[in-house]
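Every protein chain but one is kept in place in this view of the complex.
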Amino acid sequence: MREQSGFAGPPSVGRAVVYAVVILLAAGYLVPMVVVVLNSLRTAEEIAQTSMIGWPKVWAFQNYTAAWSDFCIAQTCSGIRPYMLNSALVTLPATVFSTLLGAVAGYAISLWRFRGDSWIFALVTLGVFLPEQMRLIPWTIVLRDVGLTNTLSGLVMIHTIQGLSFTTLFCRNYYVAIPQDLMKAARIDGAGFFRIFHRIVMPLSPPILIVTVIWQFTHIWNEFLYGVTFTTGTQQPVTAALIALSASVADVPQYGVQSAAVVVAAVPTLLVYLFGGRYFVRGLTAGAVK
Amino acid sequence: MSVSTLGTPSATRLSPAILAGLKRLPEWLVIWVPLLLSAGHVVVFTAWTTWISFTPSTLVPVDGWVGLRNYTSVLGTRNWKIAFDNLLLFGFGFVVLTALVGLLLAILIDQRIRGENVLRSIFLYPMAVSFVVTGTVWSWLLNPGMGVQKLVNDMGWTSFRFDWLVDRDMAIWTIVIAGIWQSSGFAMALFLAGLRSVEADLIKAAQIDGAGPFRMYTRVILPTLWPIVVAVMVILLQFAIRTFDLVRALTGGGPGIATQLPALVIYDFMFQRGHLGRGSAAAVMMLLTLLGVLLPYGAWKYYMRRRAANA
Partner (left out) sequence: MSALVIRDLRKRFGTTDVLKGIDLDIDSGDFTVLVGPSGCGKSTLLNIIAGLETATSGEIEIGGRVVTAVPPKDRDIAMVFQTYALYPSMTVRQNITFGMECRNVPKAQQAEALERVAKLLQIEPLLARKPAQLSGGQRQRVAMGRALVRDPKLFLFDEPLSNLDAKLRVEMRMEIKQLHARIGASIVYVTHDQIEAMTMATRIAVMNQGEVQQFADPDTVYNRPANLFVARFMGAPPMNTIPATLEGEGDRPVVVIGAGEHVVRLPAPPSIGREWLGKSVIVGIRPECIAEPTRLFGSSTAAGLTITAPVEMTEPTGAETIVVLRLGGQKVLGRVAPDIRLANGALATFAVDTRKLCLFDPQTERLIA
């Protein structure tokens, strides 16, 4: 493994071109975010007069208060605050549950080994690829039968069970690198399933748990299809609310407020990436390149 | 000083086997409940939806058998035909272009440039943003009445046109653009890891052989990278097949039905038109499309592993 593969060539036109291209591209990637953040600080009239792309003439910070707590989405005029809360109440428990259960399952499959483990693992992995559309009707019926239709708990259940496919896969691929000798030594020392997990596997797990948590958090927070299918009205997560918002402002565009709502909705996952992104890339690539 | 816990005679009336079993019950529960839920719902739900696709279900699932009628009627709709044509176009364009952009970014970042961490984060951050946000933002940027076209027009170039969003033939490419923006950082991260894991000795040998940067990449480094290229393309292709939110937020399937994709048609059948049977049939066909990508890939991986094991 090498750190860098760049070539120690002469610092000439070649490197200047590389820098120029890379900076240009980076600027291009930043444009959408910059545009939205600027728009979130411009008034609707100003945007209507010019275009979506421009520097604020007056700083319209009131867009944020409107987006957060006043604006009307469908029939409810409480901004996106309740929907943000919904997303948090779904995302946090589902992330924690699926990560913990996936860690135990991945540990059992990779290190504990039992009859039929490879078959079960193959099925669990298939869950990563099975399209949501194949599960929409069964989930609708299951939710109805367990009485969780249009509830946040229902979404937590769905995201926990579906998330297990990813978390088990991630953890299993990480744990297989733990030498079997370590397990043998622990068994001879008399440690059981839970003690080995708690004392030996868990202390080695932070890198993969970070990856798993970031993955689950962003996926569940950003998820739209289930949110819009299984919940309605004020029970919807923020992604569904954003779509409803753009539908309800179709007649009188309120791009400033809408931009503010978009920024607020994107902030949690962006923060997670900002702080954990480096570990995420490291872990993800380690697992995916294998 | 032997400190074995052996030989403590069991004082209970339970047989040792049952006692041992009870002791291991918590661990069996913790292992099997999540695994069975996870593996079970995949199997059961797949079978369930497949079954519904053969029934005359409309608003609610009903028993019955209509054979392939749902399939033929879905295949007969213009909506599905357009969606599937779009999928081919979108899938091809999105996968190839995203992989190319990702590879370009990875090679650029790999040039020992300054500020690598910052640049990497910039290219990767769109991945943290939901498809809903991505679609909404790009729908503004690409909207000719208020986005890039309006800006350029206002600046004086009044004849400038960039109206793919409302152009039936070009609208699908706006989804490709947004998709590239969202996913190319992910491709970059995987390619970069691949580039960085090329053996240092290989590079040294090529340098001693006198290979310049261009030849180094085309002849030495990229050839070792192609398993990752294939893996990335498979991952991207299955993103493409499942694309739903992005289109909902960006074009809503329009103009008209010009940017329909299978995932939208399925949702439409199931929850807008209240035809669960046809929606399920369409979902099964989507799964089959996905398997058409994944099975050859799995077989290829298996073959490569076997060949590596035998070598």
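So that you can tell them apart, the chains are marked A and B in the order they are listed, and the count of residues begins at 1 in each.
Here, a contact is a pair of C-beta atoms (placed from the backbone, for glycine too) under 8 Å apart; a residue touches a chain by one contact, two chains touch by 3 or more.
Note that the coordinates shown come from a computational prediction; the quantities given were computed from them, not determined experimentally.
*Asks:* So which of A:Val17, A:Val128, A:Val146 or A:Ala185 would be touching the chain we can't see?
*Replies:* A:Ala185
*Asks:* With the missing chain put back, which residues of chain A would touch it? List them for me.
*Replies:* 179, 181-182, 184-192, 195, 199-200, 203-204
By our rule, only the chains that are shown with their structure count from here on.
*Asks:* Quick one: in the complex, what on chain A touches chain B?
*Replies:* Contacts found on chain A: 1-7, 9, 14-15, 18-19, 21-22, 25-26, 29-33, 35-36, 39, 47-48, 50-54, 101-102, 104-105, 108-109, 112, 114, 120, 123-124, 126-127, 129-139, 141, 161-162, 164-165, 168, 190, 192-194, 218, 221-225, 229, 239, 242-243, 246, 255, 258, 262, 265-266, 269-270, 272-274, 277-278, 281, 284-286, 288-289.
*Asks:* Quick one: which bits of chain B touch chain A in the complex? Just the residue numbers, please.
*Replies:* So the residues of chain B in touch with chain A come to 5, 24, 26-27, 30-31, 34-35, 37-39, 41-46, 48-49, 52, 61, 105, 108-113, 117, 119-134, 136-138, 140-141, 143, 146-148, 150-151, 154, 181, 185, 189-190, 192-200, 203, 207, 213, 216, 221, 228, 231, 238, 241-242, 244-245, 248-249, 263, 266-267, 270-271, 276, 279-280, 282-284, 286-287, 290, 294.
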